[in-house]
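One chain of protein is taken out of this complex; the other chains stay put.
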Amino acid sequence: MKFLPRLRIKLRRLKKLAKSPLLRKLDLLHESKRKRVFQESCEAYQMQIEDEYEKASPIMQKIKLPYSTRERFLYDGTFHEAVGRVLLIAQFFAMMPVYGVTSKRPSNLQFSWRYLRTCWCLIFIASSLVDLGLSLYKVLNDPITFNSIKPIIFRACIFLVCVYSLNLARKWPKLMHYWDQIEQDLPQYQTQTEKWQMAHTIRMTMFVGMMLSFAEHLLSMLSAVNYSAYCNQSSDPIENYFLHTNDEIFYVFHYSNLLAVWGKLQNFYSTFIWNYMDIFVMIISIGLASKFRQLNDNLKKFKGMNMSPSYWSERRIQYRNICMLCDKMDNAISFITMVSFSNNLYFICVQLLRSLNNMPSIAHAVYFYFSLIFLIGRTLAVSLYSAWVHDESRLTLRYLRCVPKESWCAEVKRFSEEIASDMVALSGMKFFHLTRKLVLSVAGTIVTYELVLIQFHEDNDLWDCQQSYYF
Amino acid sequence: MKFLPRLRIKLRRLKKLAKSPLLRKLDLLHESKRKRVFQESCEAYQMQIEDEYEKASPIMQKIKLPYSTRERFLYDGTFHEAVGRVLLIAQFFAMMPVYGVTSKRPSNLQFSWRYLRTCWCLIFIASSLVDLGLSLYKVLNDPITFNSIKPIIFRACIFLVCVYSLNLARKWPKLMHYWDQIEQDLPQYQTQTEKWQMAHTIRMTMFVGMMLSFAEHLLSMLSAVNYSAYCNQSSDPIENYFLHTNDEIFYVFHYSNLLAVWGKLQNFYSTFIWNYMDIFVMIISIGLASKFRQLNDNLKKFKGMNMSPSYWSERRIQYRNICMLCDKMDNAISFITMVSFSNNLYFICVQLLRSLNNMPSIAHAVYFYFSLIFLIGRTLAVSLYSAWVHDESRLTLRYLRCVPKESWCAEVKRFSEEIASDMVALSGMKFFHLTRKLVLSVAGTIVTYELVLIQFHEDNDLWDCQQSYYF
Amino acid sequence: MKFLPRLRIKLRRLKKLAKSPLLRKLDLLHESKRKRVFQESCEAYQMQIEDEYEKASPIMQKIKLPYSTRERFLYDGTFHEAVGRVLLIAQFFAMMPVYGVTSKRPSNLQFSWRYLRTCWCLIFIASSLVDLGLSLYKVLNDPITFNSIKPIIFRACIFLVCVYSLNLARKWPKLMHYWDQIEQDLPQYQTQTEKWQMAHTIRMTMFVGMMLSFAEHLLSMLSAVNYSAYCNQSSDPIENYFLHTNDEIFYVFHYSNLLAVWGKLQNFYSTFIWNYMDIFVMIISIGLASKFRQLNDNLKKFKGMNMSPSYWSERRIQYRNICMLCDKMDNAISFITMVSFSNNLYFICVQLLRSLNNMPSIAHAVYFYFSLIFLIGRTLAVSLYSAWVHDESRLTLRYLRCVPKESWCAEVKRFSEEIASDMVALSGMKFFHLTRKLVLSVAGTIVTYELVLIQFHEDNDLWDCQQSYYF
Partner (left out) sequence: MKFLPRLRIKLRRLKKLAKSPLLRKLDLLHESKRKRVFQESCEAYQMQIEDEYEKASPIMQKIKLPYSTRERFLYDGTFHEAVGRVLLIAQFFAMMPVYGVTSKRPSNLQFSWRYLRTCWCLIFIASSLVDLGLSLYKVLNDPITFNSIKPIIFRACIFLVCVYSLNLARKWPKLMHYWDQIEQDLPQYQTQTEKWQMAHTIRMTMFVGMMLSFAEHLLSMLSAVNYSAYCNQSSDPIENYFLHTNDEIFYVFHYSNLLAVWGKLQNFYSTFIWNYMDIFVMIISIGLASKFRQLNDNLKKFKGMNMSPSYWSERRIQYRNICMLCDKMDNAISFITMVSFSNNLYFICVQLLRSLNNMPSIAHAVYFYFSLIFLIGRTLAVSLYSAWVHDESRLTLRYLRCVPKESWCAEVKRFSEEIASDMVALSGMKFFHLTRKLVLSVAGTIVTYELVLIQFHEDNDLWDCQQSYYF
């Protein structure tokens, strides 16, 4: 409220650069009067804005537009719509087998054990279990070290996430219904760009994540080809390659092309799922943070104005609803968050341990550093996106601090006290909350570990041919 | 309030899957009217529910039922009743010598120095002291390491807990009276299943804990037999066995069968008490958390309704009473909590240190990993159960957040501020509070320690024949 | 309020052990009536208690009593009186040179540069500075290790504390006046025992601390005699002894008896001051915590009763005053607290490092373990006593939680919010607050350090004859 006129004075001053004190006094007088009038007409202003918008929207919808823009205009801005294609891609990789993810309304969502996608998912889970068993058998026959259990950790995480995502798929229709109910209650978006925003962020996250993951997989294949040539166990280069990348299979069975293809597919799918679980946490975080932002945008528009208690009461209930949504989603995905975080932490530590050793070849070095940077970047991205939910939920308080004295009422008080005392954030099974402070403490832990490692480093030759190659 | 009709809409939608916008509008209109009526009749609804329940209960008590169901119906749902048999079992193992633990009312509880169970307890304490002395003598004659002080730590903990439990037994009648007073004030259970719930959880905890502890003791005996054959000191296998499991006795005295039996008994009892102190903390936690849940269940039933200030005042006082109970119980048992936690932490560290060494035999490996997993599982169980008290006490806040604007009064405000600013949790002598965050920091500490160990590991041969075997 | 009648019921039940339900109902009816009457007469009750007390006190003062009891009765219960003799002893050891510490009223306190005690203090500071210089010279001529800087740390701490205590002495009269003003405003003690309590605790702390410190000094002398015989540098045993205990002096100068006596005195005084700085922090903590307790005792007496807003307003202002006193004292002594804490931490670490080495003799072992336990015990005592201030200041909240609905007013609200949001505790220059949580984190740090030490321990022979003996 107070800053708008001030900014204008500031701008005017920049232009004129000189003004007599008398003029300034008069200005101030004028300002204060204008301000009073302004405050009285706040409510009127709000109505007018909403009226204008309502009149404008049907007109806008009639205009013929080019495809991509038109698609944007058909958007309702719901999370269900935004997340549809992302889930569709996940379903190709045997995750989240829910029917109707791309439909317009969440009411079409359905889960059934008899759908093809569910069966596909079950088959992959079975296949993962076999792979995990083979890895376990191989690892337990050698002495166990921090480095050698890498394949087990990797495959166990994949298996757990797959099973858990099947479970989540069953609850998904209900969750989306609930989300939809809360979304319909929130203050309306004013422009199509705002509506489009969340969906755009979600899709870009998915796209960039997938591209990088694909690039990493290609590099890993290149490096594996190189590696298998270096310590070759067989004359056939292709056989050689598979003997390395799926050593857990051929530790038990003799080489066969069918098994090699199965191993390859399993690896490809595992890599996708390994990346997808991080992306999934990011997407949910973006969804939740966007809902808080939608509320905050509304509060920002009326910041410092004299609003009625009913306005505040409505906002408080909306805030409470998003909090409850946050809590519900956290309960639903916190296991995945937990697995994703501990997995990332473990892999960063192992990779840093390996980084101290000499690389066998340039291809390895390139792949290794790309994969390390990708890993750290991904972990940071998950952390920051999920901390965004907490940050955005605290931001609301800033607008409440600017409520003028005249419209300070019991409702605003209750609202601000609730925000100040509540902890709204995604969590890892309630053991830790995902905030920016967590990022620091995790980074601190890794740096300390790395420092100790560097200080007492001896070359342990972790790149010997005996070691499992593909994670 | 708002979600009940919404859920119904959602369900209806799932069935019909299509509805004209007009119909939807009408529905909404109907809903809002229904809601208003509903809110007005909230108080009436409450009374009606309570009336129905009161009418139903005498009828239900007359019905003849099969034993186990009948037993359930005779339950009042008090903590005293629920904990009775657990304490009875403890008394067989020279703990908590209170008379009247299985009686119907806590008024029958009595402590006297002249009861047989008290004498039995005193004898065991004396015996423990002798055993501790012998252990101390043996350990101090060798160089002291982190690993070698294990028997002293073990036996000192047993001794301290026994003495402390005798002291607790003296205060037990008063504590149970106090608990009973507070329980009678709480909102009544609506169903027999709810009444039965707490007792069931407590008994299952006791049963599972005892079974696992028994299994571990059997495995330990098997492994000891194996071990004594491996580094045999005498021709007689039985003598050999006792020479190993009670080396602190036969370090001083010559072998005699009487001493061997005493040592065996002492070991058996010690193992029980070592497990029991964790189970005891769990049981108290379950009791306290259940009381908070009882209150929360009542709040949940009237969530979002317009309740009178007197309703909130009553709930606030009940909440305060449970807090005070929590504080009183924490003062009474926090020494045991402290001992239990530090003991578990020390043992996990020692076992992890040992886990890096090669096992002398398969029997050892099986026993070792079973015992390690049991130890970690038990520690986790104690942590999570005791964190439950804190979690449940914070949950109340959720229901207060949904109080509608109209019935927001000074009492609700006071209630919610008190919950937001208080810290209700069991503690280890006020040095740390038992929350889920603690679990994370403890786990982090152990993992860091283990990482450093792995990094600089040298095989220290902790499994030599000189070392004390039984803990 | 509610618990007093309840306890009575409980006790009655214990006696009768059976009562018909009808009787119980009647009892309850009677209770509620009695309670109402009771609440109405709360204010009257308060006045009556105070009246009685006022009448009683002049009579009591006239009675002729044996010396020790009489002395108690002449006590006003002020901190100035309680701390008088403690400061007098300190003045013998060149600390806190204020005139009039044993006088009845703080108005007699005076500081002047011309008093004999001030000169004595200045002489000791100069002597310490010389000693510190000699130590620095000796240590810097050898390679610096964690262990070898011990004498510098020790002497630098003594020097800093002496200078700071001189500075504190200048502010002491003002501080005591301020304290006195606040004490006179607090609710009156009801009995002479209560008045005597604080002084008793303070004197016992001083006495026990001094005795233990004296015992440690004697043991250290015994052990030094033993040590000097073991690595003798001269034929005269007395010269030998001084050559060891004051090696920093005789590193520069040739042996002379005068220097030896000076060194001995310096050591004796240093040991006293080293212990005294911890005791001083404890004494201030006891003083502050006692003032909070005095307030809490008053609140406890009227717990759950219907008190007037003016009662609460008065208590709030008294609480605020003690908080401000706490803040003022913290500013005055937080440098000493900081030095005391870091000094203790460093010494514990060094001693634990030494504890891994073999002792040269039994006399050493006895002295070493006694001194280590004394050090840890003293550190724990300082921590717990200073944490007591925080604990006692939070305790007030408990009585505010029990204020009945009827007398819940703006003043009580303000009072409870202020306690809930403020942090009242002694601090180490505001870098850390002295609470029970701090104790845990300090203990955790030491244990971790010790664990790492044990794990990578190599015998460094820290007991060679070259090393500085006396700290």
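Residue numbering begins at 1 within each chain, and the chains themselves are lettered A, B and C in the order written.
Convention: a contact is a pair of C-beta atoms (placed from the backbone, for glycine too) under 8 Å apart; a residue touches a chain by one contact, two chains touch by 3 or more.
Nothing here was measured: the structure is a model prediction, and the numbers come from that model.
J.: Indicate each shown chain that the hidden chain touches within the full complex.
T.: Checking the complete complex, the chain left out touches A, C.
J.: Touch as defined at the start, partner being the missing chain; which of A:402, A:429 or A:446 qualifies?
T.: Of the listed residues, the one touching the omitted chain is A:402.
J.: In the full complex, which bits of chain A touch the chain not displayed? Write them out.
T.: Against the left-out chain, chain A lists 2, 6, 10, 13-14, 17, 391, 397, 401-402, 405, 408, 413, 416-417, 420-421, 436-437, 439-440, 444, 448, 451-452, 454-456.
J.: By the contact criterion defined above, which parts of chain C meet the unshown chain? Give residue numbers in ascending order.
T.: 107, 145-146, 177, 181, 313, 317, 320, 323, 349, 410-411, 414, 417-418, 421-422, 430-432, 445, 449, 452-453, 456
Everything that follows uses one rule, which is that only the chains that are shown with their structure count from here on.
J.: Can the chain contact pattern be summarised as a line, a ring, a star, a complete graph, or none of these (other)?
T.: Its topology is that of a line.
J.: To test your reading of the model: what rotation angle superimposes chain A on chain B by C-alpha positions, in degrees to the nearest 5?
T.: Angle of the fitting rotation, chain A to chain B: 90 degrees.
J.: Measuring centre to centre with CA averages, how many angstrom lie between chain A and chain B?
T.: So the centre of chain A lies 37 Å away from the centre of chain B.
J.: Give, as an integer number of Å, the spacing between the C-alpha centres of chain C and chain A.
T.: 52
J.: Of all residues in chain C, which are in touch with two or more distinct other chains?
T.: none
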